[in-house]
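Handing you a structure now.
Omission of a single protein chain aside, the complex is shown with its protein chains in their original locations.
Order of writing sets the labels: A and B. Residues in every chain begin at 1.
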Amino acid sequence: MELLEEIIASTLRGATPLLLAALGEVISQRAGVINIGIEGMMLMGAFFGLVTSFYTAELMIFAPWIGLFVAGLSGLITAGLFVVFAIKLRGDQVVIGTAITLLALGLTEVLYQRIFGGTGTPHNIPYFEKIELPLLSQIPFLGNTLFSHNIIVFLTFLLVPCIYFYLYHTQQGLRVRACGEHPKAISTVGSNVSLIRTMCILFAGTMAGFGGGYLSLADVPIFTPNMTAGRGFIALAIVIFGKWHPVKACAAALLFGLGFALDARFQAFGWNVQYQWFLMLPFILCLVVMSGFVGRSEAPLALGKPYDPSE
Amino acid sequence: MQSTFNRLVITSALILSAAFLTNGFILVLCGYNPLQAYATGITGAFGSAHGLGETLVKSIPFLMTGLSVAIAFRCGIWNIGAEGQFLIGALAATWFGTKVAYLLPNISWVAIPLCMTIAILGGGIWGAIPGILKITRGVNEVISTIMLNYVALYFVSAMVDGGPLQEISRTGPQSDPIAKWVFLPRIFPSSRIHIGILIAILLAIILTFVLFRTSFGYQIRAVGEGASAAEASGISITLNTLRVFFLSGALAGLGGAIELMALAPQLTTTFSPGYGYTAIAVALLAKLNPLVTIASSLLFGALTMGSYAMQLNIGISNKVTWMMQAIILLFVIGSSSFHLITKRE
Partner (left out) sequence: MEEKALLELQNLTKKFGNLIAVDNVNFELQPGEIHAILGENGAGKSTLMNLIYGLYQPSSGSINIYGKKTILRSPSDAIAHGIGMVHQHFMLIENLTVAENIALSVAKFDPSNQRNASDADLDSLPNSFESSINLSKFRYDKSEATQLTESLSQRFNLPVEPNTLIRNLSVGLKQRVEILKALAVNARILILDEPTAVLSPHEVEDFFDVLRTLQADNRSIIFISHKMKEVLAISDRITVLRHGKNVYQGKTGELSARGLAKEMLGEELSEVEREEHKASRDQVLNISELTVMGSRDKNAVKNLSLETHRGEIVGIAGVDGNGQRELAEAILGLRHISSGTIEILGKRPTKTKDIRQCGVGYIPEDRRTKGVIQTFSIAENLMLNYTHLQTLTQTGVIKQVSKYDFSQHLIDSYDIRPTIPDVPVSTLSGGNQQKVVLAREISPQPELLIAVNPTRGLDINAMFFVHKKLLAQRDKNKSVLLISTELDEVLRISDRIYVMSSGKLIEATEHRDNIGALGLLMTGESETDV
């Protein structure tokens, strides 16, 4: 029972950064933009979030909040770069995303070495600690599994219905969905396609930044080079598996979170299985899921195609 | 033809200057002196016979993976998986070099081609997996190749760190050295330059000929530039896509094997510093032309060599090359978004 509790709890914790990035990517892909750069945006968020918390450590409990804010901001700024090349210059989104990820890998590592040298990040950086929701955390089983986490976990799962409501029950959400299907059609009724896409990319970048900030600031404050280790790419797979729907994406994120949780558990058990197989698991899962469950017809029709208003 | 070439040289020069400026600006923000850094880098890459030789040596994996990416992109295949294919090629060569080679007579001209063939098959099959997934299940190759990169990375790690290919003494996360007679010969006694460079350049020439002068190359380009028109004319999309996925993987795989057989007699868990990702910048800077890829891979070899010098002398992380590569890539996109990249698809 205790093991089950722990697995469920760590599933939620593992799913949180994936879900943050995936929710942003759902919006961006619904608007027709495939943003591979979220891996890099997450990494930027993770690094600058931690660095900020490190430098504002005297502010005690405010420091991680400022860190998280800066994490989102650095995701946003990185996404701004994506916007310049993908929307303004109408370059290929896959190549731009790859470039941005490379840039983030290089920049964070150069700065990491500059700031922390060979010693690694110190342990006394303020971070988001586990909080136990009053009353709720007292419920047997559920209390430990669902209601004792750091604050970002709760906020992230609260975001799912918000995004759902936005996409399906607001005028703007309707326009976002239309934008990914037939951008020209909505530009002829007076919407600004480039603006919609820009906002969606920026949103995705911010969310990826928060996801990265979670990695470096929640539960344990740490940054290591390339610490996202493909989580941004997994978020892409979650979007596809979740059929571009926020609630289904949430389910998919939980599945991958479970993958990470089991991985950690099995390692701790000291089972006679090499740890690399578990690290590989989420990526194999992605491949299996993509080849088994999703047809090509379900993606937004204009996904990945640069929009040229003069055509 | 002359003017196309001139234009390519001029744009490339502009792209590089802009990239160096931008990168320098970022270095300033990071608290480094870019002039000092670049001077160190240039001296490191070109300042001595040794540096020059190492620059050439370092450009070989870029050329191999760059060719792999160029041929795939020409066919409209977004293969981001050269990294994984490179690793699998090296893994296959390691298996051959540490396990099979000892069963064979120690004759280099038998062992080396065999070892390369195994790596070509390994990389090719690894490269064909996303092709098969794309054709039969409609899986987008961008995502699947990225996923396969991670699978390959952990697979290599599983093999040499605790797995069957780990060194017999089980001390470090690496394999035993491959058999001596599988080593690639060096060209000069005093330098690490090896015959891999000749193989890579020869392949670049052959691929250029294949792309622009043969029926197969014509079909590859037709599928890449206008799939539905090609299909209507009787060119098989499925067949060509699969062939190019394999070819692209094989080139990267061979690249991994060459790297292993010439320089590192052992496979480690950190064997590739991201050659497969850099390859995208290498190929795009060369406008997907295999011959021009020779030049762009030299540039990236020099960048790598320069970054080592910077790390050694100034203490800048050598990952500064990634930053530089990304900036070059972004400027390539910026300069060509009006003609090259938007025209595809």
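By definition in this document, a residue touches a chain if its C-beta (ideal position, glycine included) is under 8 Å from a C-beta of that chain, and two chains touch if they have at least 3 such contacts.
Just so you know, these numbers come straight off a predicted model, no measurement behind them.
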Practice problem: Touching the absent chain in the whole complex: find that residue among B:S48, B:N106 or B:T214. | Solution: B:T214
Quiz prompt | Contacts of chain A with the absent chain, listed as residue ranges | solution = 168-175, 177-178, 181-182, 184-191, 301
Self-check item: Touching residues on chain B - with respect to the absent chain
Solution: 213-216, 218, 221-222, 225-226, 228-236, 343
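Operating definition for what follows: only the chains that are shown with their structure count from here on.
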Quiz item: So how far apart, in whole Å, are chain A and chain B when each is placed at the average of its C-alpha atoms?
Solution: 29
Quiz prompt | Of all residues in chain B, those that touch chain A in their complex | solution = 26, 30-32, 78, 80, 133, 136-140, 142-144, 146-148, 150-151, 154-155, 157-158, 161-163, 274, 277-278, 280-281, 284, 315-317, 319-327, 329-330, 333-334, 337-338, 341-342, 344-345
Practice problem: Under the touch definition given earlier, write down the residues of chain A that touch chain B in their complex. | Solution: 34, 36, 81, 85, 89-92, 94-96, 98-103, 105-107, 109-114, 225, 229-230, 233, 236-237, 240, 274, 276-277, 279-280, 283-284, 286-287, 290-292, 295-296, 305-306, 308
